[in-house]
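Here the complex is missing one protein chain, while the rest keep their positions.
And then chain A:
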Amino acid sequence: MSQRAGQKRKVVEVPAPEVEEDADQLDLGALNGDFDGESEEDADEESEEDEDELEDDDELASDEIPSSEDEEEVRQQFQDMKTSNGHSKSAQSLMGSDTAKDVAAIATDTPITPLNSDDAADIPNYTVSTDANGNLRYIYGEIDPVYDSDDSDAVEPGNTIGNIPMSYYDAYPHIGYDINGRRIARPAKGEALDSLLDSIDIPEGWTGLTDPATGKPLELTSEQLETLKKLTRNETPGDGYDPYPDMVEWFTGKGKEEVMPLSAIPEPKRRFVPSAHEHKRVMKMVKAIREGRIKPYRAPLTEEEREREEEEQDFATYDVWATEQPREDHVMNIPAPKLPPPGYEESYHPPPEYLPDDEEKKTWEEQDDEDRDRDFLPRDHAALRKVPGYEQFVKEKFERCLDLYLAPRVRRSKLNIDPESLLPKLPDPAELKPFPTTNTTIMRGHEGKVRSISIDGSGKWVASGGDDGTVRVWEILTGRQLWRLKLSKDEAVNVVSWRPGNAESSILVACCGESIYFMVPQHELCTPEVDAKSREILDAGYGYAATAAPAQKTSAGADKPTAASWARTSATLQERGCLLSLTLRTTPKTLSWHRRGDYFSTVSPGSSSASATAIAIHTLSKHQTQYPRLRLRGLAQTTCFHPSKPLFFVATKVKVRIYDLQAQKMEKELLPGARWISDIALHPLGSNLIISSYDKRLLWHDLDLGATPYRVIRHHTKAIRAVAFHPGGLPLFADASDDGTLHILHGKVVGDSLENATIVPLKVLKGHRVVRELGVLGVEWHPREAWCVSAGADGTIRVWT
């Protein structure tokens, strides 16, 4: 747009007088309205000419007279055929008026000038008008594809009538139709033009003929004309034309003779040409024969010759390893093992000590061939001449052959080391002292098995209970029996246990049958203060049962039989020191005390008892029994309390569960991998747990580590019955097994969790007899010393120091 504006400005710059003059002439022309050929007009003022021509055209059209016109007019006509004449005209006029208006707006009173035709190409191809609403409206004109436009469809304008004789149009003023359906006017002819023709030079190549196809004058170049002229005169048409060219022999001449035989006579032999290839091959054979590679004829061999030949072939005549290349060994290729060299015993005259004595000779002869450690019997021959032939020689060689091709070969790496180096290094047991080594005291008295033992907190007394239904108290140092009480005639005392605590009180608990008895042993070493204190502790719980939760009533109104009943014992028992009894409906097999001595738990693993009542926790000070709901899977075996935290360990047959009693939830579950746990023991620090099992294993669990054991110790040949840690801080633990031995091990636990526990086996204590597959049933440690006490199935209690 700016360009266009610039153009407009350029137009404005046209000097005014000229414009005025043009305008005058235009006016004049318009006024005249006639075409004056003589009127002097500037050749370059085409616009004016156009104007005139247009007017002429109009005249022609209106008059319908094809007047003779000059060449330019004809050309113009053809030009007009390109574009829509009428449109351009109107457009031009419109444009002119518009521009004029614009110009007028800039400079008033200036006459409107039509634009230069040169500029016409740059004239925008649209008009601006107002539509019905009074807005500007651009009306675009037809696009005029000029010659060098990139419109490929632009074809030469032509007559569209097709291939019909032009005579059809003789009666019409036009000769056909252009592409737009407009008539094509017949070119002017006749007298009207003659004068014009005279005035105009004949264009080059003018022939005066009309090309019938186009209706245009036919033009021929001078050369063409010349050629035509020569042809009409029977002359040679051009310079390069040779009227007499040489003949090309396509089918005659040398090598194109006919090959068809003209006679059936066979080819004569003189015409034979021998094959060079065959000759070559024959010569090769000749050469081979000369060199001896081919033997032309071989006389049949006689039998001797053949044999000799064969014999010669048997021996090597060349070196197989002339070009030897080592091959690297393959893993799967195992060379045959060499036979071992003979030893001294194979000598014909061995040293006398290698000769077998009669017994060895006899065993060798009796053995089968396969069982013999060597395949010959050493023999002594005083001289070489006395050595007989070895009878088995061929057989041995044959067997070697069989081995070579029939025996599977296996590569075996032989470990040639001192077996001592395989043994682990252990600290010297002397450094780990003290630990029990010898049996110092044996306490006899129980009839039948001693099922349980317990050492008093003060470390002076051992209590024991056994199959005979008695509870006995022994002095640990002397092995003297201090006190004895028969609790039952027919039922065994399963557990005896001292109430933990200081020396102020001494309360012994024993489980016999379904009852648990609380006793204050009456013996000479028991002072009255201690006795009184103990009785006080036992009596403290009376009354709680009444004030506790009201007894549950059954639907019938009677008291529901409680699971546990605390009661005074009979007078006879009271006299002997047994003061309190607790009767459960199940048979407790283990009993473990809480550190403070107020709580204890019992486990009744019997299959008859419901799992809900298998584990009971009792409060001594309140004479109360609770059954925690643990929802165990499997039979409960034993329990224990953590020494410092409110944790409760419950061992079932294959698992150990740790419950937090405060939070009332399960803290952890250990999977020792044992098939049947027999006993558990917690380290006094509470960080490590040992589990013994009936399947001969001892499993050390570090509770800081995972659920699987840290060490699995399998030293016993029979089931392990009991295991115990030393309670007094010595790094010792012991286990009792059915093979009649006790194993004392060193198990050092370091306070910080970075270091793992060290376990060293120290001592195997043998002494207990195995009675009916049962060995040692219980083991207990002295609270301070490195002594332990064991209870055996043979009815003895042994003290090991």
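Things to note:
FYI, a residue touches a chain if its C-beta (ideal position, glycine included) is under 8 Å from a C-beta of that chain, and two chains touch if they have at least 3 such contacts; residues count from 1.
Basically, contacts and distances are computed from a predicted model.
Not shown: a single chain whose UniProt protein name, out of "Pescadillo homolog", "ALA-interacting subunit", "Aspartate aminotransferase" or "NAD(P)H dehydrogenase subunit H", is "Pescadillo homolog". When the missing chain is restored to the complex, the residue among A:Pro187, A:Pro429 or A:Pro783 that touches it is A:Pro429.
Among A:Glu391, A:Glu431, A:Asp490 or A:Glu524, only A:Glu391 touches the chain left out of the display. Interface note for the absent chain: among A:Lys229, A:Lys287 or A:His349, the touching residue is A:His349.
Of the options A:Ile202, A:Val320 or A:Ala571, the residue whose C-beta touches the omitted chain is A:Val320.
The omitted chain makes contact with chain A at the following residues, 310, 313-321, 324-327, 332, 334-336, 338-339, 341-344, 346-355, 357, 376, 378-379, 381-385, 387-391, 393-398, 400-402, 404-410, 415, 417, 419, 422-426, 429, 713-715, 759-762.
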